[in-house]
Structure formats: structure tokens, C-alpha cells
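Heads up, one of the protein chains got dropped from this complex, but the rest are sitting where they should.
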Amino acid sequence: MMGHVPLSWFLMLSAVLFSLGVAGFIFRRNIITMFMSIELILNAVNLTFITFAYQRQQVAGHLLAFFVMVVAAAEAAVGLAIILTVFKNRETLNIDDLDSMKN
Amino acid sequence: MDSFIVISLIKIFVVFGALMTILAYLQWVERKVIAHIQVRPGPYRVGPHGLLQPLADVIKLITKEDLVPPYVNKVLYLAAPFLAITMALLSISVIPFGPKIQVAGYQTWMQLTDLNFGVLFILGISSMGVYGIALAGWSSNNKYALLGGLRSSAQMISYELPLSLAIAAPLLISNTLSLRKLVETQDGWLWNWNLFHGFQYVSFVIFIIAAFAETNRVPFDLPEAENELVAGFHTEYSSMKFASFFMAEYANMITVSCMAVLLFLGGWVAPWPAAYGSGYVPVVIFAVAGVITIWRGLNPRRKRDRYTFPPFGVVFLIVAAVFLVPLLQSALLPLFWFCAKTGAILFLFIWIRGTLPRFRYDQLMGFAWKVLFPVAMLNLLATGLAIAVFS
Amino acid sequence: MQLWLIPILPLAGFLINGLFGRRFSKGLVNAFAIGSVVLAFLWVLKTLFGLGGLTAAYTEHYFTWIQSGALSVGCDFSVDRLTAVMLLVVTGIGSLIHIYAIGYMAHEGGYYRFFAYLNLFMFFMLTLVLAANYLVLFVGWEGVGLCSYLLIGFYFDKKIATDAGNKAFIVNRIGDFGFSLAMFLIFRQFGSFDFAHVFAQAPAAPVGLLTLIGILLMFGACGKSAQIPLYVWLPDAMAGPTPVSALIHAATMVTAGVYMTARSWVIYTHAPIAMDVIAYIGIATAFVAATIGLAQNDIKKVFAYSTVSQLGYMFVGVGCGAFSAGIYHLMTHAFFKALLFLGAGAVIHSLSGEQDMRQMGGLRAKIPWTFGVMLCASLAIAGFPFTSGFFSKDAILLAADHRAPWLYWVGVFTAGMTAFYVFRAFFMTFFGKYRGKEHPHESPPVMLIPLVILAGLSLVGGYLFKIPDFLRPVFPAVEAPEAFGPMAVASAAGLLGIALAYLMYVYRPGIPDSIASGAKGLYTLVYNKYFVDEIYDAAVVKPLVGGSRVVLWKGFDAGLIDGTVNGIGARAKGIGGVLRLAQSGNTRSYATWIAFGGVLVIFGMAAMIVLGGLR
Partner (left out) sequence: MELILFLVFAGIAVVAAINVVVQRHPISSAVSLIAVMGSLAVLYLLLGAEFIAAAQVIVYAGAIMVLFVFVIMLLNAGGETKAGRSFVASLLGVPVLVALLALLAFFTARIYPRDTEVHFGGFRGGTAQSVGRALFTTYLLPFEITSILILIAIVGAIVLARKELE
């Protein structure tokens, strides 16, 4: 009945989400929030995969999205473990304090 | 298109109404059964045998002062109960109660809607349920609440794994994710049910155990164990918010038991085909129930029974009569069988609650990962192997 | 006929003396050294008589020395009449000088080393003469250069000697440079080095190329035979012992250039321009060397310049096409110049090392034999009628007259000058009062005998051995009529020179000083050898050394190479320094950089799409 949704709107949405994720990663100082912005970026990417899967009528896009999810899960697990240990040793979650790797 | 909306709305009202009353009276049934297990009468002051007790509770909870502690993270504190109850109720929408029926000229399924990935939908919703509890625990800014929240969410996540593996096993047999088709594959005799297919009773047992853990029921209800964590994650909650957590718990219980019935016990299908008289079973049961209550009413053990039992007896007999009407039979019979099976499993929940002691937390988690998960995995492998070999 | 035995004998002498000489007594060293050379001389006589008329070249091939692709060079020796003459001169004069050297070197240190070097020299000279192709000739050519360096620098403790040795070797090498270029051209053009093969194809080759080859060969000869541009090393070579000067810098080595030019007469006859070049260089060298010789006070320097001048004469002979006349003068010159040097050696020996003529005088009574011998030599070189010098010099002057009259008159004038400075030296040494402090004593017989023989040869040698007739089959005939007029004029010039010398140094000893003081500028110019050494030093050595230090070493090596290497290192450090700043340790900065990189990549793609129309 109503007008159908043009594909590019999905892409624009994922572009917005992507840049929001990047912004989050750059401007936020709390490690967990930065980590979450990465998840946001990955979600944006997934959306693009699914959109193009729809455009090409192939299931490959879905599989890629699936694998992205799996990898994101693994990454989250290890990342959060690292954040735990960081917090245990440094008592802080502010990324700017953790710059001992400087030259 | 508009008829679809109207029908859906009607169905929603019917299901919602039925569900809310069942929730309330399930609470009553539970208190009654546990009472009788513990050889005490249970609630019988408010209305005959405490039948109006749920009503009283609801009124109590609604009218209680709805205080919000100042040190609480307001937004999440209020969102948590809402999240819990919505997730619990959402999964009911997918569960089929009966086959296609003809009502006033419109054909419709005794089911709100059917998704061809219904099982996944329910799994998803149940995994979202965790947030209600976790956020409740955290946002109430109370050590006990936090610990309770953490523990219960950890428990739910851990048991979600064996639950989904246990569900996967029968799916392999019936080879569909849509709940309606699931039931259709278990049509016919008793042994067509998934429970008796191959050795699915193992996955049935795993499913039930995981279901207990998922809904934080007795052996696994450590988080709100009174003696340890005061009231667990809903310590800081009062009145309606507290009520919603309870409703969420019971709704989850109903969902899980419906899932058990659909996956293993053949949903609304009668144990033996109607041709062999499965249609008369409900009539017989209600007739017998009616006679017993009337006889009980005539020579009462307690003097007030004389006034209360006979009306119940009459009601039972009327119901038996209704089941005899062929027109309604096509709708009522499947509904009866579905409710009977779900009732049986619910009774199992309540029965277990009344008898088993509580797990300690590390035992609980150890059991999940060291026992239940491996067994569920093996069971899934075995089922897959069996299907590959025999089919 | 075992031609190879001729060079191998001196080589054996060299090896024995060289390796075991230290432990031999003087007598034993003499036995090996002189024995090997004399045996070689006897073997030469035997082979020449054995070969008979020798109208055609007799070649012997021993082994293929170089075989690489188109180039195949055999170690071959060949003998024809020209080689015969050279063999006789080299081995004959060589033996005499070896004998003389016994006496002369008796009191010097390194006795066995001297004779070993002399034998090595004889081996290389004989190889050069016997060579049947340019490459083996070049081996000999280099070998003699080496031995001249070793022998000049014999008194290695004196700096003058070693410097002179270096100078000689380097100047020779410059000459050899031209020689090698010529050889390359020959190979490129004719595809082989063998004389027979090259001279057979030479007439067909383009004249321009032949001229170029001729000039380059001439350049090599100038280096070796001390002609105009490259003669500077010969006067300094006198720093070596006198027998060396006699053998190498008078009789044999310096004549190698003339022999090589004569040997390649086919190339020159087909390249007239090259012939003229040789003639002009020859006459110029003769004239210039003679003028310098006038004003020298060191007796050996006088004879050194006279050698350069006489070589100039030989080249004039070759340049005018009279190859046989050139070789004829070569032989006679070998006789009297060796004698002159050995005589001077005897004089120096008797004065125990004194070489400055102003410290001599009146030795006529004290060393009468040397006086007699020196008289014969001086007469021969001055071209006194019927002496050997007279016949050979006239042959050349006749050819020069036939070629170009002015050439003849310059030649005659130079002949006059030659006579004058030889007799000037003669009179200053033997006439007047003795001005030195030493007690002159006569040389021992072992030195006098070779002198006497050489004196005999220089008087009658020219008449005895008629080289032009002997070499008729080898060279093209020269139709120079036996005109009496020019000969008379030449000999008259010679006598005039002698008379003048007698007048100025015996009759009126004051005249030379007055002339010297009169023409002050000219005298100093001539005395200082026209400052040629200084000019060369300034023009060539200084810029070369300075240039290589400033440009090559400082500029190129240090500046460019080290510069780039260190530069790159510094640049890398610089860039590293800059990049280091990016490692701020701040994760958010890194993230920004990553995002920035991403944006660039996407922008690149977008640009590509917009510009390239990529889908």
C-alpha cells in the first residue's frame, strides 16, 4: 500500500551509524564506551551486508554478517577480559591515562 | 486486509484476557498445592477456598505506595520491570493453542500469529529477558540487589545454552522451526509425539531442568532466596513494579511449559486419534469431577463445605455437557488437550518447588557447565547421528 | 733450431743468481751471469749460420698462449735479417758490457742482484727482438721497462735513484699506453697480432686507420726511445750504475722503439702522414737534445743528451723511408755510445765517483788507455770521415736530403753541434790542468779489454758490416743516389765542430765563460734543459695530483659517495624523528589517524570513480 522503502535509505542509515560509532570511538574516554562504539560500527557494517544481500538476492551477505557477529562475540569476550585486568591493575577506565606505550 | 486486523485484535484480547486470569490463578494454584504438600490448607479465607485470593493480592499490590528510592538510577530502575514483563508476554504471541477453527464465518488459527522461525523468536525473547533482572539488580543501587541481579543473569545465560541445545534435538526430528508445523508433525498416536521419538525423553528432561533454571524456579531460585539475598534483584521494588516481576516470572513459566508441550508432547493433538474416542475423555473427566464435588458437598468434612462444594460440582457437570456439543468440539477439544498437558507441566513446576531444596550458587553454575551442557551436546549429536543413519 | 734457447739462457742466469746469488762467491756469480750471455751470443751465431741466407723469415711456434673467442695468440719466435742484426748487437754488446761490469761493480754492494737484473733484462730484450707477433713483443717491451726501473733504482738507498726509476717507469708506461691502443686497433682491424698476418692485410686497410695506428705506435716508441714528448726520463736515468746506462740507455733498450717502427715498416709505407710525423719528431728531438748537451757539466748527462739526439737521427732515417739507414745508425751508435759511456765509467771509476767535468782535466797522462779509447769513440760519433758514425749518419742525411732539403740542413747543423759538445767533454776531461783533488789511476784490464774491442768496432764497424746491403731483402729499396756533395758538407760540419771545440777549450780556455756570461739568458735556458721538467711538473703532475686530491678524493669520494650515504642515514633519522611524534601513546589519537587513513582511501576511490568512470 504505502510506498516501498528505497534500498539506499538503509545504506544511509548504516553510514550514519558507522560515523556515530567512529565518533564515539574517537571522542569518548571511557574504554567500555569506546568498545561499545566498535560494536556499533560492526552493526552498521552488518546492516550494509544484509542490504546488499537483499539487492543481489544472495544469501552470502547473511553469512558474512553471521561471521561478523561471531567474531564480534569473540572479540567482546577477550576485550572485556582485558578491560577487567586493566581496571584491576590501573584502577581507571580512562583511556588517556593508559598511555604507557608512548615513545 | 482489515478483517485480518480485526480478527487479530479480537484474538489478542481473548489471549491476553485468558493469560492474565491464568497468571493470577496460577499463583493461587501454586500456593494451594504447596500448602497441601506441606499439609496446610493454603489460602481459603478470601472467597471459597481462597479463589478470590489472587484478586485480593492484585488489589493489594496496586494500592500499595509506589515509592522510588532517591539513590536509584531512575530511568533504568523504572525500565527494568517494564522490560521484564514485556519480554515475558511477547513470547505468548507465537504459541499455537489449537488448529484452524471456523468462527462466525471467518477461518482463523487458534494462534495469535505464526512465524516460520517461531522457536528462534522465543529463544531470542527469552535471552532478552535477562536484562530486566540484570538492570533491576544494578539500578537499585543496593549491594544485595546487585549481587542478586548478577547471579540470576549469570544463571539464566548459563542455562540458556543447554535449553537451546535441548530444543535443537526435537527440531532435527520435526525439521521445522514453525511451532504450528511442529505440532502437525506429531499428529496421530501417542508414540508419534517427539517425546517418544528415538530417545527424545533425554532432551525433554534436559529441557525441563534448563527451563526451571531459566525461570529462576525453586531448585535454581537462589537470587531471590529470602535467607541469603533478602529479596534478590527486586529488593528495592514495591507495589506494581514488584508485581510485574512476579507476573513476568509466571508468564515465563507458562511460556516454557507451552514450549515443552509443543516440542515434546504434541501440542493440541489428542493422545490417540479422535476415531478411538479421545473426544470423550474431557467429558468423562469433568463429569466425574462434578459428581465427586457434589458428593463431597453433601457430606462435608467442614461445615462451610456444604455451601461451597455443590456449586463447583454443578459447574463441572455443565462443562462436561459443553464438551459434548459437536459444533464446539472442534475448537474445545484441541484446547482441552493443550491446557491439560500445559497444566500437567505447571503442576510439575509447583510440585518440584514444594519438594526440592535449593542449589548453592557454585553447585548451580557447576551443574550447568559441567553436567547439563555436555549431556545436551551429546544428546544433540546422538539425535543427529540417529536421523542421518535411520532416515 | 731451438730459437727459444736464446732468451732462456739469460733467464736461467737470472733465476740462479736471483735465487741463490746471496750464497755464491763473486766468481760464481760472474760465471753464471756472463756465461749465460756469452753462450746466448754463441748460440745466436750458430743459428744465424745454420739458417743460411735468411731471405725469408724463419718462424717457430711453441704453444698457444691465449685462446679466447676470435683472439688466438701463439708464443712464436721468428728470425729474419733485421732480427739477426738486432740479436748480434744485443748479445754482442751485452756480453762486452757484462765483462766490463765485473770490474766496475767489484766494490759495489748487491753484486749478485745487479747481474741477476742484467740477465733478466737480456731475456726480455731477446724476447722483444725475437717476437713474431705484437703481443709477445709487448711482453718484451714491458719487461725491459721493468728491468730499466730496477737497474736505475739499483742504488735504492739514494732518493735520486729511486725517483729516477719511478720517473722512467711512469713515462715508459705512458708511452706503452699509446702502444696498447695501437694494438687494440690492429686486432679490431686485422683480427690477429701476428706480423705476417697483419702486414699481409695492411695494404687493404683504410689509410686513416693505418695513420692512426702508425702515430700510436710512434707514441709508444717515443716513450721507450726517449723522443720529444717523453724523453725526460733518460737524463735522470743516469742515476743508475754506468754499465746500466751503457747497456740499456745507449745500446739496447732505447733502440727497441726504432726496431719496432722498422719492423712495422709496411704500416708506415701505407701511411705517409705517420712517416712525416716520425721524421719531424726525430729531427726536433735531435736538434733540441744537441742544444741542451752543449751546456751540461756532468759527463754522463752530456752523453745521455747525445743518445737522445742520435736516436732522433735514427727516427729521421726511419721517417724518410730509409729503414736500413736507421738500423745501420742504430748499430754503429750502439758501438760508439756504449764505448763513450764505458769510457766515462772508467774515468769516473778512476776518479772514484767524480762525475763533474769541471773537477777533471789533464787526465791524458794519468789514464792513457782510456784517453785513446775515448778519442776513437769521439771521432766516431762526430762523424770523422771513414769512421762507423760517418757512414751511418751520412746514409740518414742522404735520405733526409732526398726527402726534404731543410731536413738535411738542420741535420747537418745538429751534426756539427754533436761534434762540438763531444769534443768539448773530451778536451775538458783529458786536456788542461787537473782540477780535481783525487789521484786518478788506470782501470783494471778487465775493463780495458771490452773498451779496446768497442773502440775497434766503432772505428771500422761501419765499413765492416754494410747493413743497408744486408737488409736489402727486408726493406723496400730506397733509390737514394750516392751523391758525394752532401756527404762532403756533412763531414766538413763535423770537422768544423771539432776545431771550434779545440779552439775554445784548449787554445783559449776563457772563451766559453765569456760566451756564457755574454748570452746569459740563453745559457741559463739551455743549462736548465729549457725547464722542460719543471713545465711537465707544473702542466701535468701538479694538476693531476692536485685534481685527484681536490676533485676525486675530496669532491667525489668524500663529498658525493660519503655524502649520499651519510645523507640517507641522516634523512632516515630525520623522518624517524618526525614519525616518532605520532607515537603519542594516546589510543584516541591513533584512532583518529586510522579514521583519517580510511577517509583518504575512500576519497581515493571516490575520486577514481568520478574521474575514471569506474562503475
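Should a chain be cited, it is by its letter among A, B and C, assigned in written order, with residues numbered from 1 in that chain.
The rule is simple: contacts are C-beta pairs under 8 Å (C-beta built on N, C-alpha and C of every residue); 3 or more make two chains touch, one makes a residue touch a chain.
Everything quoted here is computed from the prediction, not taken from an experiment.
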Q) Taking the complete complex into account, which shown chains does the hidden chain touch? A) A, B, C
Q) Just one of B:Ala35, B:Ile101, B:Leu120 or B:Ala382 touches the chain that is missing; which is it? A) B:Leu120
Q.
Contact with the hidden chain only, please: which chain B residues?
A. 73, 75-76, 79, 116-117, 120-121, 123-125, 127-128, 130-131, 134-135, 137-139, 146, 149-150, 153-154, 157, 160, 164, 177
Q | Residue numbers in chain A that touch the chain omitted from display | A | 1-13, 15-24, 26-30, 32-33, 35-37, 39-40, 43, 46-47, 50-51, 53-55, 57-63, 65-67, 69-78, 80-85, 87, 93-97
(Q) Contact with the hidden chain only, please: which chain C residues? (A) 584, 586, 588-589, 591-593, 595-596, 598-599, 602-603, 606, 609
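The definition used in the following text is that only the chains that are shown with their structure count from here on.
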Q: Let me have the rounded angstrom distance from the C-alpha centre of chain A over to the C-alpha centre of chain B, please.
A: 37
Q | Chain centre separation (chain B, chain C; CA means) in Å | A | 125
Q) Considering chain B alone, which of its residues make contact with at least two other chains? A) none
Q) Of all the residues in chain C, which ones touch at least 2 other chains? A) none
**Q.** Complex contact set, residues of chain A against chain C
**A.** 22, 25-27, 29, 34, 95-96, 98-103
Q) Which of the residues in chain C come into contact with chain A in the complex? A) 580-581, 583-588, 591-592, 595
